[in-house]
Structure formats: structure tokens, C-alpha cells
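Note that this complex is displayed minus one protein chain, with the remaining chains in position.
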Amino acid sequence: MEELEQIKTFKNLEDKIISKSLCCACGACVAYCESQSFDVIEMDNYVPKFKNNKTSEDCRECGFCYYICPQTDSLIDKINGVHLVKDEIGNISDLLAAKTNDLKIKEVGQDGGIVSTILTYLFETGRIEAAVVSEFDENFKPVPKIIYKKEDIIKSAGTRYSISPNILPLKDLYRIAEDIIQTRKNVYDVDQLRVAFIGTPCQCRAISKMRLMNVKPSHVIDFVISLFCFENFDYEKLMNILDKKIKIKPSNIKKVQIKKNMFVTSKDSKEFEINIKDLDEAVRNNCLECDEFVGKYSDLSIGASGAPTGYSIIVIRTDKGKTLMHSLIADGYIEKYKIPPNLVTEWKPKKLNWFRKMTSIKIKK
Amino acid sequence: MPDKKSEEKKIGVFVCHCGTNIGGLVDCEKLAEYSKTLPNVKYSEHNLYTCSETGLAAIKKAVQEKDLNRVVVASCTPRTHEPLFRECIEEAGLNPYLFNFVNIRDQCTWVHMKDSKAAFEKSKDLIRMGVSKAEKLEELEKIIVEVNPTALVIGGGVSGINCALSLNNQGFNTFLVEKEAKLGGRLKDLYQVFPSDREASELLDELLVKVKEAKKLTVYSSSKLKSINGFIGNYEIEIEQRNHNINLNVGIIVVAVGATSYKPLSLFNYNGKNIITQLELENKLREDQIEANDIVMIQCVGSRNADREYCSSICCMTALKNAIIIKEREPNRNISILFRDLYTPGTIYEEYYRKAREAGVLFIKYTPDKQPIIDKSVVKVYNQYINSEISIPFDLVVLATPLIANNDNRELAQLLKVPLEENKFFLEAHVKLRPIDFATDGVYICGSAKWPADISESTTQGLAAASRAGTILSHKTIEVEGATAYIPDWNKDLCKGCEVCIKICPYNAIVKDENNEIQIIQALCKGCGTCASTCTKKAIVIRHFTNEQILSEILAFGGEKVA
Partner (left out) sequence: MDSSRNVMVVGGGVAGIQAALDLADMGFHVHLIEKKPCIGGKMAQLDKTFPTLDCSICILAPKLSECYRHKNITIHTLSEVKKVKGERGNFTVELLKQPRYVKEDVCTGCGDCSRVCPVRGVYNYFDANLTTQAAAYIPFPSAVPPVYLIDGEKCAYINYGICELCIKACGAEAIDFKQKEELISIKNINSIILATGYDLAEFENPLREYGYKKYKNVITALEFERLICASGPLGGHLKRLSDGKEPKKIAFIQCVNSRSDKAKKYCSSICCMYSAKEAMIANEHDNELESYIFYIDVRAGSKGFQKFINRGEMEYKIRYVKSKIAQIEIDAQQNPIIVYEDFESSKIKKLKVDLAVLATCIIPPDGIEELARIFKVDLNKYNFIKTDPFYPLLTSREGIYTCGCVHEPMDIPRSVAEASGAAAKAAESIREVEI
């Protein structure tokens, strides 16, 4: 049992993390507290704070918000143990590149369209009842959501380039569960739901801490996919820069991609390039302190960095992830990238070194 | 003694939160305040857990300090907590029957979880009703019955003997009454007993030695029961042994009269010569008189049919045992067993079945719609596996017949006032949880008198009956619930003697005495209310649930005050 002089409260979290701009706006603290119906904190413009009429007097002082916060030291040793993390890129069981065979997803997918294809497969085979994803609104603002219909997957395809508190929707788990039980009918008990979680490394870190303690609402998470993440941006600041530099309105943005620089495709099919350094002002403060690039705490880590064009790289970390990838390839959902024969032996080590390099650049920032 | 009826009623009401079970839905403080406004309520409070030590202490304190003489607790369920609260007020100096339980949890907040407003109003209604009844509650005494620590066991078969021995070993004087001249019941007829090759006579001899050594056991053989009077703890028995009457006084009675082997007079050309019963085969085996080479055994003869819709459970094992004996003596004899379902449940019996198969016994399944037919010297049976009729030549056919209820069960049942079921076996209080008791307290049933049983089960049940009897005989007196039925003096004229109450009482607690008056035996009455609600003249009253008390609840609900 870890000895604490006194249990940390939300006030401690505010003092140590939030007020120091270290909060990554993952939504975990609010999701937990709200799923317990404590009615004390909420997310206000990406900042967790006490609700209007609530103060630290109302805080239950259970300490979970502090413990599950990905930015605190708590439990890091334990989740490292569970996820077999020994270095900066985590436990790697296997590594491959692939792209989707699904035409619809290809159209809207970011790179290989892998995440959307995985979700499609998991829904179709009945392996999950719901997934936590991020959709766009009409102003290209990320909206995190729990989806439970296959048709909704397409809406969440593509990468978000500003903050999306993906854990936040889980606060409504029990409300949504009623809907799921009505429509899906094979679930008899909310706690038996199986939900897939897609998120950035910091969010997956929070989920991992929560699952370690089996704490609501993470107990329904059955599969975790971490996305490669170098840095994330504040929405308002990013839109302002885009407006200034390339005169584009948020409602006109179709797709955004970062490959060394930022590439923006507008809805009227124009392409723009912005120097990555021009975006520095919009980078969130907590990203400067982050040491994860590939996301160590997941079943699969997926991203484009280091992948051949049109493909995504998939890092397999667990047996669950491995079985899934094999099924996807065997059943023709995705096409595996064929490594050129002369590069076969060095391909994987090269990618691993690339990840290490990216991670160290990130740490140095 | 002060006239309790006219003394001022001072009721205390305690409303329980039960954690959040009640308190989370309704405002218990307001309920306590409301209670104070009700007639005769002199004190009220609300507690987080009335059943806790602090809650109980609060009740005792209030009773003493506020001089309360009635207590109402509005909380969970009397099923689990009524005895607790009754005991509590008794410790505070009140008669335990001056307590009324109002269930505002199971019957209110739990079932109306989504409507707290309605639950609150209903709680008020229930409390108002409870207070109204409390005002009319009267002191009652538990009934004390003396127990004569002596037992009567009727039937000296393996079940009865084991029961009597156990009772003796527990230190109770026991009378064992057996109608035949010798003890042993059906053990006397059997040869080797399954699932071993022990002989029944050996087992019986062992038992008889123990009977002889049993210092508190008196055996009356060649004796029959003539009359039984009284009730639990105090039975007066008359038995007749070779034409003289003997009077016995006992505390409890055990019925262990066993069953009879059915003789299939009209089935399968039974002739007692070469078409015989398994019991008759036992005799032949004992004398080693089997000459037959081709033996066909037919199971379920006279059972599992419209006449007797039951499986007699011991016949399959009997047939297997006898078949194995024959095969062990002469492996070349042909034995076929025609069966419907083979009853060999459990570990040892299933093993026995395998043993018979390995010994070379042939098993042929037949269905009830296509019974085997005896045709001269051949048994014809249709078998579904090969879809055709088989003709088996025989020298000897052995029919497995069921155990059936004794002819005199009806007579005994009437003497004891206990019921029989449709096959005329004795009917226990509850098939599952009270298999050895009768609904009438103080009488017990074991062995084949209850249902066909093998030696092992008969022995076990005999022991069980001894234990059940022991729970009564161990005490000098027993206490019986005080909320019983009775006919008050002022109602005696109302009774017209129609006897419906006697017939309808599930506990056989009502009798007509020598003066032709209805007597409700307090020691047997459970206060279920069946007699009172059936009595057309409304002569019977149930203590603690009088018409007055119930009516006052109804009127209190309707909003009218009771005079």
C-alpha cells in the first residue's frame, strides 16, 4: 500500500497540475467524478474546475482524480509493470505498416485508415458494443463521443489537430448504456459493456491508471488504441494562426496533415502549407513537458510517422492486439505493407530507432 | 391487576432511515413529526438504523422515560426483524405483543423507488394504520407446553429400529411398537442386499443385538395401535398386544410402518411359479433353487403407469443385484433385463450397473406404449434401436414390482390425524425442507412409509426422525407462539358445530371434544387465520389480528377515526 501523508484532493490537483498549465485536458478527472454522481467538478473550456456552486468543501476527498491524472507520478511504476514498459517506446511485440481495403474509409481516412477499419471490424464481429472516438463539428472542432453504431465510425475518421478530451464522454456512460442495451440487446448489464478507446498517449496513460484500479467508468474499456502524438494545439489559437497565415475559416477545412510541415486541404479542394514553427504559439503547454510519442500504454499504437505514403504504422503491444491484427489481415480488412526484400532485416529496427528519435526530440522541447 | 383496556394508551413511533434505503427516498424526520400528530402517540423519533444497538437502546430509553405502553417501528420487514424488536421492548418491561411493525421499506420505498412523493404519502398512510392498530393491541402470553421426554416409534423395520436406537442413545425412553411377531420388517424377506453381498439377516442380527442392549428401549411386538389422544409433548396412546391393552404416555410419535411389495396378479401372466416377483426370487436365491437357464427380468411392472404414477426407485438395483448373484454362480445363464429407464443414480449405484453389464447381463430398452408380451415360452419385446421385435426364450420371468402403501395406512392416518398423498403414502409437511416432519407438530415420518426407500435411505431417515424428535424431547417445556386462534366465551353460542374449521385447518389443530364443543389446541395452532376467515358465524378470533384491530387499520387508512 502506498503511504500518503494525506489523500490528495481536487484542490491538490488544481494546485499541482491545472494551475501550472500541466493539465492535458484528457477529461479523466471529470469523467470519474461525474460517473460517481458526485456533481462537484466539470470541464469548462478544456479546464477542469469546481462547478458553479461547489467548492472544495463539497469535494469527497477520495483522491482518485489525482491518482488517475496522467500528469501525476502516481501509479506510473505500476502501469509500467502491467504494460511491460522498460524504455521510452514501451513493450513492442511486433511492428508493421498497413492500409485499409475499405474504399469509403480510404476516402476520409488520415493515412492508412487503420483505426476506422479496426473499429469497423470490432463492431461487425460483435467484439465491442461501443467506442470512444473524436468527431468533428462543422467548424473542425473535435467533439469526443461514445459511438455504438457502425455508421458513426466514418464521422470520426481523420486526425484531430486540437485538443479533444476523449475520456470526458465516459461520464455519461450509464446514461448511454440504457440506449445501447435497447438497441444492441445482447448486453444485459451496463458493467458487461465492452468499449474500445482511441486516444492520445496521455489519455491512454490515464485510462491505464484507471483500469489498474478497476475504477468507474473505465471498467468497461476492453481495447485501447493509442495514437502517435508529437504535440497538440489549442483550438482557438490554432484557428487564429490558420486564419492569419492562410486566410482559411474553420468551416472550410476538410483535412489537416502534418508531415514535417502542416498541410491543410480546404473543402473547395485547395491545398496549403504552413511552416511548423509558425504554429508554436498554439501548442499546449503540457505538451512541452510530455515524454511519450508512440503511446506506451495500449494494445496497439498507430500513426503515420515513419510510414510509407498512404500507410499507417501499427505497433503491436499485447496478445489482444496481435490476434486482432492477424484477423484483420486474414479477413481482408487491411492490406499489409510489403517490405522491399533488400530492406527486410533493417526495416523494424529502423522504425524503432525513428520512434526513439522522435521521443527524444519531444523530450528535449 | 389494572384494567389494561381502559388505561391510557401511550404509543411511541420510531421511524427508521435504514441507511438510504428509506431515508434516501422519503423524509424520515417529517414522518416522525407526522406520527406525533396521530391519536395516542406520545413520542416519536427517527433513527438511522433502528435495529442497531443504538436504535434499540433509544427505544428502551423512550419506553422507560416517557412511560410508553405501545411501540410502533416503521422500518424494514417483520420477516427478519420482528423478533428483535419484540425482545427489545420485553427487555424494557413491556409485553412483547404490544409492538407493531410497519413495513415502509419492502412495501413502500423499495417498490416505489421512482416516485418519492407518492412513497412519502404512502408511508404516512402505513404509519397511520399501524398506530391505529397499536392502540388496540393487547398483552398476550406465549403458551407453555410440558414435554414428556418419551418417544413412540410405530413400525419395527430397519427405519423404525434405527430411529428407536438413536432415540435411546440420546437418552430418551422409547417404545417401539411392531405389529408382526418379530422385528425386522422387509429385512426378514431379503437375501443379499445391494450394493454389496452382505446378507440382510446379518444386518438384522446386528440391529437386534443393539436393540437388546438398549437400556431405554422397550419393544412391543405383535402389537397394534388402538387410539391416540393429546398433542405434542403429551400423547396418550393405547396399544393392543395379544388381546390386552397397554397405555403409554409419550411426547412424540414416529411413523415408520414401511410399505408392501406389490403382487402383479393380472400382469404378464404372473403365476408365482415361473413368472415370479423379485421378492420371490430372493427366496429362491437364498435356497439356491434357480434351475432356469434363460431368465428375463421385466422392470416397471405395475409402476410408472396410470395406476401408479411413480417410480419405486429400488427395483432396478434389486434386479441388478439378483442378476449379478445368478451370473456369479453360473456365468453361463442368460439374463436379459427389459427396462424403460435404468434407475441407478449416484456413484455406487451407477458402478453397480456397470458391474452388471460387465457380468454379461443383456439390457433391452422398451417404451411404455409397446409393453413386452409373454407368448408361451417367449418374451416378445419391441426395441427402438434395431427397430424390430425381439423374441427371447425364457425359463423364468422375474417381474420387478413397486413398493406400495400398506393397506392400513388410512386407518393409522386417521388415528394420528395426518394426511396421505394420492398413492396413499404418508404426506410430509414439505417435500423439500421438512421431509421428516408432518404438518402436525410432534409427529414424524421416515422410511418406506413415506416413499419407497432402500436400506441406506431408510436408515438415514430413521436417524433424521430421531433428530427431529430430539429437538422437542430435549426440553422440559416448549414455547408456542401466543398469537393463536380461539373462540372467546362470548362467541361460544355462535358456533353451530359445522366442523368446516376442523377440515380446513392445515395443522389439524381443531377437534371436537367429549362435550361436542370445538376446541382449538393452542399448542398446535400457528395463528394462520384460515379457520377464522372461513367460520361462517365469525365465532373464531385470531389473537393479535382481531377483527377490531384490522378494521381499525382500514378505517385509519380511509381517514375515519375508530370509536
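So that you can tell them apart, the chains are marked A and B in the order they are listed, and the count of residues begins at 1 in each.
In this section, a contact is a pair of C-beta atoms (placed from the backbone, for glycine too) under 8 Å apart; a residue touches a chain by one contact, two chains touch by 3 or more.
Source: prediction; values computed, not measured.
Contact with the chain that does not appear here is found for just one residue of A:Phe10, A:Phe50 or A:Phe64, A:Phe64. Among B:Gln371, B:Asn409, B:Gln461 or B:Ser552, only B:Gln461 touches the chain that is left out of the view.
Of the candidate positions B:Asp115, B:Asp205, B:Glu309 or B:Asp408, contact with the unshown chain belongs to B:Glu309. When the missing chain is restored to the complex, the residue among B:Asn243, B:Thr347, B:Asn407 or B:Asn515 that touches it is B:Thr347.
Where chain A meets the chain that is not shown, the touching residues are 1-4, 7-8, 32, 35-36, 60-64, 66-67, 75, 126, 184-189, 191-192, 213-216, 219. On the side of chain B, touch with the chain left out of the figure occurs at residues 17-21, 48-49, 51-52, 79-80, 83-84, 166, 169-171, 193, 195-196, 198, 203, 304, 309-313, 341-351, 354, 365, 384-385, 387, 421, 425, 430-436, 450-452, 455-457, 459-468, 470-471, 474-475.
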